[in-house]
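Shown here: the complex without one of its protein chains, the others still in place.
Up next, chain A:
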Amino acid sequence: MIAVASRLYGLVGLIALMAMPAFAVQPDEVLDDPALEARARVISKELRCPVCQNESIDESHAEVARDLRLLVRERVSAGDSNDEALSFIVARYGEFVLLNPPAKGSTLILWLAGPAMLLIGGIGAAAYLRGRAAPVPADELSADETKRLTELLNK
């Protein structure tokens, strides 16, 4: 997101987007109940600002991000659980706004790719290590070497 923005320069036009990154959550949005507010912040970090590039609504200063933050707080105050508040918003804005795609359907591949790779790597490595450990101890000569040695000795 922004952070890196500058990181690779270029992007001039887009940088305007990051105009005022500091003004994400405004003081007037903050809920009086700290527990509810803390939950709202957690939920906000899971939601992508629909008009921004890779920014959560918690970080974004965009108008729609503010609307979503207020909506999250409204749902939380109305007694929604975190999941209920999230699905309320996903129902309206689509799964695009979820920064953490749920492990359902094709997204399962995304979630399982790492563990599957680890398994494959682990099995491969285990096979390799067994292969390395099994063969003739290093201090014994191979057939070729023995042959060569006898040749040399017989000279």
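Definition applied: a residue touches a chain if its C-beta (ideal position, glycine included) is under 8 Å from a C-beta of that chain, and two chains touch if they have at least 3 such contacts; residues count from 1.
Everything that follows uses one rule, which is that contacts and distances are computed from a predicted model.
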Undisplayed chain, where the name is taken from the UniProt record, one of "ABC transporter", "ABC-2 type transport system ATP-binding protein", "Spore germination protein" or "Cytochrome c-type biogenesis protein CcmF": "Cytochrome c-type biogenesis protein CcmF"
Positions on chain A where the hidden chain makes contact: 1-12, 14-28, 30, 45-46, 48, 53-56, 59, 94-101, 105-107, 110-111, 113-114, 117-118, 121-122, 125, 128-130, 132-133, 135-138
